[in-house]
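Excluded from the complex is one protein chain; the other protein chains are retained at their positions.
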Amino acid sequence: MSDLKHFRPDTAFGGKNEKRDLTSSAKKAQDPDAKLSAKDKKRIQLAADLGEAETGWDKFKILCSENKLAAASAVIILVIALMAIFAPVVAPYDPTKQDLLHRLEGMSAAHIFGTDQLGRDVFSRMIYGARVSLVIGLLPTFLSLALGTVLGLISGYLGKAADFVIMRLADITMAFPSLLLAMVVMYTLGAGIVNIFLALTFVSWAGTARVIRSQTLSLREMEYIEAARSMGVSKWRIMFQHILPNCLPNLIVLFTLNIPGSILSESSLSFLGIGAQPPMTSWGLMVSDGKQYLFTDPVVAIAPGVAILILALAFNFLGDGVRDVLDPYLNKQ
Amino acid sequence: MSEANTLEIRHLRTVFHTRKGDLAAVNDVSLTVPKGKIVGIVGESGCGKSMTAMSVMQLVRKPGEIESGQILFRGEDLLQKTPGEMQKIRGDRISMIFQEPMTSLNPVYTVGHQVEEALRIHEHLSKEELHRRAVEIFEAVGIPEAEERLKSYPHQLSGGLRQRVMIGMAMICKPDLLIADEPTTALDVTIEAQILALMKKLRDENGTSILLITHNMGVVAKMCDFVYVMYAGRVMEQAEVFELFRNVQHPYTAGLLQSIPRIDHVVDRLYTIPGVVPNLLHLPAGCGFCTRCRYAQDRCYEELPELREIAPGHFIRCFSTNQELSGKEESHA
Partner (left out) sequence: MPESSKNVLLQASHLVKEFPVEGGKKGSAVHAVSDVSLTLFEGETLALVGESGCGKSTLGRLLIRLLPPTSGTVTYDGTDILALKERDFAPYRRQMQIIFQDPYASLDPRMNVTQIIEEPLRANGVGKTKAERQEKVFELMDLVGIPREYAKRYPHQFSGGQRQRIGIARAIALNPKLVVCDEPVSALDVSIQAQVLNLLRDLQQQKHMTYLFISHDLSVVRHISDRVAVMFLGKICEVGPTKDLYEHPLHPYTKFLLASVPNPDPTKRDENEVLLTGDIPSPVNPPSGCRFRTRCPFADAKCAEEEPAMQEVGERRFACHHPLT
């Protein structure tokens, strides 16, 4: 124990370089590793190379390799989209060309899904109908997402009166059955494709607004938002440049999960006769038209019905997959 | 193997299989905890100190895996035990406490209920006796107004009291080994001092061996009998505590000790270890510390130094000693 008495911390730890480090503090600050050679720096940098960034594409690749169902869904959506875009090329017949001699013909080599009550080729009509169904799936979803996001951000970040008004409006829209509400809007505005957009946007913004509001409420307490405030960044810039990008993963998931809802709503509205109007067609309208022949020629209604089911499921599976990849809590392991 | 050692780890290697390749969180670690002693593992985040503890408890989760080595607990290799046997040993002969006691307590039950529950697993007692024992345990770990406190829910207790509850539960069966993973890191200094004193008292009274994992050199100096310094998954230096602090010889440990600001001894400028903790995926072939070592030579990058004894019981994993290295540089300057 005796030698411990002479223990001097400053010498014991070879504490010799304090003095050396005293000089030229300013220069040091500019390059704290000034003493190291270029070779050393390279080595340190190599060691510092913490995991490379995962780009969106990387994440997509992870998604496809780990979730086969989502990957297959993406392929199905892509195929349907391509068919819709290149409908004139893909479709074997003119979808509006009537052939009253061959009405309700059932499946055959010439008409894979048969012909309808006016002798039109069901498969060709489905290809053209996909255009309406996809556009109605995507566009109102996008519009309602945009509206809901802006209102949710304002409600969550500004709080007070804005929050109260927006959230009560959301409560009111959510208190009505959405299809009923959409029908009210459609009857008021009249049938037509633009009005479907408006109706579907009107009924579905509230869900998005609530999700974004709650996320804004938690994000606004983050230190980087406080940092932005401390630097004098304006509240609009904080909302749209700092909070919005951090809601993006949620928005992408909401987007993919809301699309099937829109497609189904459009189908319901068209089925009820207030959606797409002839001669334009959509899958919902085709089911509606085919329903009276359901017992004699079921293919006419079942084919577009199954198509709606497949598209809606594909978007759901893709949405689930995207959420698994983007959600940091599920992703962490 | 003698009964004098509660725990002997031999050449333990725990590997994580990640998307970007395998990384060895614990790499060829050998460590001994003698009976009734406090052994510290000290190091920075990612050095493998917590993973060593988790390996002993066999709580390593996928994608991690204990690849090789032996963990001898009172002479028996824990790695040969079935999960059922291990379950019995955990909590009975080996207990563990964590940094954040809140996550180890169930928020929906009172702490009294949880202590009694833990007692019930090990002892067959009547309801009154269980309660009496729980009060005894609370008093033993210095919780004031034990009767009242038993009725509290975890969130109603301060961090210090929660840690006392955890220690009380860990000590129920008077385990042979207590593993404490950063037990005071989340606590204030005055509370930290109380908890450390409590752990020492329990060791003295029950002869429990303690494996203490910490990043705080002060805690090591205050508590431990033996110290292992880890860096990038490997033991860099090991010695009896007085020997280590008096005669520190690995450049990493020396740098670490010098870079800590001291309460009793002021320097103008702190010594720094350049660079950042390396990514375990991109370790150099040689010594893990070479990217940050100011004395590193080409040999250090290519060849892994073996642990060698430089004084009785004092091992370092370095080709030279800090004394030689710093002396050499002094003479150059």
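A and B label the chains in the order they appear, each numbered from 1.
The definition used in the following text is that a residue touches a chain if its C-beta (ideal position, glycine included) is under 8 Å from a C-beta of that chain, and two chains touch if they have at least 3 such contacts.
All of these numbers come straight from a predicted model, not from anything done at the bench.
Contact with the omitted chain, checked across A:233, A:252 or A:294, is made by A:233. Of the listed residues B:59, B:270, B:285 or B:311, the one in contact with the hidden chain in the full complex is B:270. Which of B:257, B:300 or B:325 touches the hidden chain is settled by the complete complex: it is B:257.
Per the touch definition above, the residue from B:32, B:216, B:247 or B:323 contacting the chain not shown is B:216. One chain is missing from the display, and on chain B it is touched by residues 44-45, 144, 158-161, 188-194, 196-197, 215-222, 241-242, 245, 255-257, 259-264, 266-267, 269-274, 276-277, 292. For chain A, the residues touching the chain absent from view are 4, 7, 9, 21, 25-26, 28-33, 45, 48, 50-53, 222-224, 226-234, 237, 242, 245-246, 248.
Here, only the chains that are shown with their structure count from here on.
The geometric centre of chain A is 45 Å away from that of chain B, both derived from CA atoms.
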